[in-house]
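Read through the structure below, which is laid out as structure tokens, and then see the notes.
Just one protein chain is left out here, and the rest sit where they should.
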Amino acid sequence: MSGEQLIDIVLLTLLASTAIAIARLRNLLATAMLTGIFSLLGACWMLFLDAPDVAFTEAAVGAGMSTILILATLCVVNAEEKPSRESPIALVAVLLTGGVLVYGTLDMPSYGDPDAPATTSPITRIYLDSANAPSEQEEGHAAGSNPGDGFVVGIPNTVTTVLASFRGYDTMGETAVIFTAGLGVLMVLAGARHRRPDPSMEIEPEPVDEGPGK
Amino acid sequence: MDAVRELLGWLWIVPGATFCVIGGIGLLRFPEFYSRMHAAGVTDTLGAALVLIGLMFQSPDWTVAVKLALILFFLYVTSPTAAHALIHAAHTTGHEPLLADDPAPAHEGDIP
Partner (left out) sequence: MKNHVILRFVTKLLIPHILLYAFYVQWHGDFGPGGGFQAGVIFAAAIVLYGLIFGLQAAERAIRPGLVQSGVALGLLLYIGVGIASLLLGGEFLDYDALGHDGQHHGILLVETGVFITVASVMITVFYSFAELIRRQ
């Protein structure tokens, strides 16, 4: 067994055991900590799969901000999960869904497969060549009917190019999702922020956004 | 020359990894919170620092070594601070340490 396979197995085992521990523990403080650990292990896993940008984001968001926000929530609610009845129907549903998902992944190409659509499609060449400087691109590019013939971006990091230029519309949607999430949090929790106990204002509706704070 | 650098790197990485494992064993085997935090805090910092120094020897480029040195500095500052924060929080909320003349606890709760 090669070293890489060993790291593979160890990381996935740790991920699975952390997930099982998160599901089984009733103390929510421990669960919050384990969620942070799960995100960190997930980031290591993504780094192992040669995806540093995603690993970066996962580590920063999952192991950093998310843990803080879960702990902040725990300050407001109980620190112990209520005992739930274990139902066999739920177990069957989970096993069925998991089984169908695993059956679906059997159809996916293996990691680094030379026949996979990601490797053989002409668009991959266009994406990867966009990182080259313009002069290199003109000679390395086969003249033909490629739609992106001569498409010059010139930025070394292909992930940023794909994210911000080739798939810029999707990134705009992602930013809009984050914006909406922030808006949702503000609408739900801003009532607690700006509510001042003033008897003369009790009939008026509370404005959600009051401009600059203190 | 590269083989010498790689060997030098391994000479630092293996003891670092060993210290991390020892810290892990201590985390599991010590009887109460304060001794566990001591084991985790001290060996964690030392093990990670040794591994980073070993990686600095093995780095292919001097820029990578500089970045590793920065990581080492930040880890050296934050890891003991995190241990201090935990122990201080436990102490201020009233968690008592297990002293030598106390009777040994039969069972520590799941979050001791």
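We just call them A and B in the order they show up, numbering each chain from 1.
Here is the rule we go by: contacts are C-beta pairs under 8 Å (C-beta built on N, C-alpha and C of every residue); 3 or more make two chains touch, one makes a residue touch a chain.
None of the values given here were measured: they were computed from a predicted structure.
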Where A:Ile7, A:Ile20 or A:Ala72 are the choices, the one touching the absent chain is A:Ala72
Missing-partner contacts on chain A, residue numbers: 52-53, 55-57, 60-61, 64-65, 68-69, 72-73, 75-76, 152-157, 159-161, 163-165, 168-169, 171-172, 174-176, 178-179, 181-183, 185-186, 189-190, 192-193, 195, 209, 211-214
Chain B positions in touch with the non-displayed chain are 74, 77-78, 81, 84-85, 88
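The working rule: only the chains that are shown with their structure count from here on.
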Hey, how far is the Cα centre of chain A from the one of chain B, in Å? 29
